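In this view, the complex is presented without one of its protein chains, the others remaining in place.
Now for subunit A:
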Amino acid sequence: MRFRTQLKNTRTFSKLTASLSSLGKVCWMRLEHDVVRFTIIPDQGTQVWAQIPVDTIFDEDSYQIESNSDAINIEINVSVLTRALRSTFGASSSQLRLTKKDKMPLLALTVLTTEWTEGNMALATDGAEPGQGDVTGDRRARERETWITQEIPIKILHESAVEGLHEPHCPDPDVHIILPGLAQLKSISDRFTNLASTDSKNRQPGIMASDGPNASAGAGATALSANTAPKLELSANMHGKLRLVIATDELRIASVWSGLVNPPLDPAHISQEQYSQLPSERMRGVGDDDESGWAKVRIDGKDWSRVLSVGRLSPKVVACFINEMALVLYVYLPGSWNGEESCLTYYINSFTT
């Protein structure tokens, strides 16, 4: 089993792993000949399945992989990988390879940095008379090379350990829409979530006080409300509108985006007849102001915020709403020629009311 490659676009790579690490630490990384897959399936919350063409983050010419099963499955702590990748910024070359140390498998990240040292350092100017022309040759800048190797402990997963893992299967979406800028969406979502949580925090003393003799009931209610993080209600229609709502006892706040794009599905995959039967086409037929034309999901505000951290890659995101059931986000990285190939898919379950 061999794996060795030069890295390229290390900033993209590190932003990618940073976004992934917000959802979970344990990442299944699958190296294949053409693509690299990253999968995070946390105990609860959103799972993400990412598929990146090798040449997006690795140098194709130096990419070597040898394995009996044509793929290497690695379990890696993705936040450790993110930290390691930070040392590659500004490096002149960086290499990732699979290796072993005391029978423990490792990913070794080797980074070569070249620094220009200032010529007039104390060492270089030693003995030189300042201001004399003939010694300037000794004072020229020097290049200094530094090799850094970081070892990231990993687990090799046998093919049998991963064959039971499949991407979730979802019904056809009711509404598909391109999300507005994720940074903006995230800041508004975060604000909503804060609003709802500070609101319930402020309310709790009130509950306790008013329930004076009934203290045990009050404490129960407090514990309950602490467990249930605020739920955002996200909905969209096929007329380019996206709505974000949070409601508590004290307030109801809603933001509505309009003029967004409902992208057409690729007609190559489906016949015209099937096309007209898609739930999204039925939803498109419903009027703009009709509430039944909206597909709605209820999601955990904190989890949603972690998902939106992928915005740092400034991707294009298509959100697919399956009414009252799930939200699937297709996150396409910028600069990927073929969106089909480089895609992160987030599966978010909807909470029931």
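The definition used in the following text is that contacts are C-beta pairs under 8 Å (C-beta built on N, C-alpha and C of every residue); 3 or more make two chains touch, one makes a residue touch a chain; residues count from 1.
What we mean here is this: contacts and distances are computed from a predicted model.
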Open item on the list: Looking at what's absent rather than what's present, what does UniProt name the missing chain, "DNA polymerase delta subunit 3", "Repair protein Rad1/Rec1/Rad17", "Ubiquitin-conjugating enzyme E2 2" or "Heat shock 70 kDa protein 8"?
Closed with: "Repair protein Rad1/Rec1/Rad17"
Open item on the list: I'm checking contacts with the chain that's been left out. Which of A:108, A:253, A:278 or A:325 qualifies?
Closed with: A:253
TODO: Just name the one of A:6, A:113 or A:184 that touches the chain not displayed here.
DONE: A:184
Task: Residues of subunit A in contact with the chain not shown - done: 15, 180-181, 183-184, 187-188, 191, 194-195, 198-199, 202, 249-259, 311-312, 314
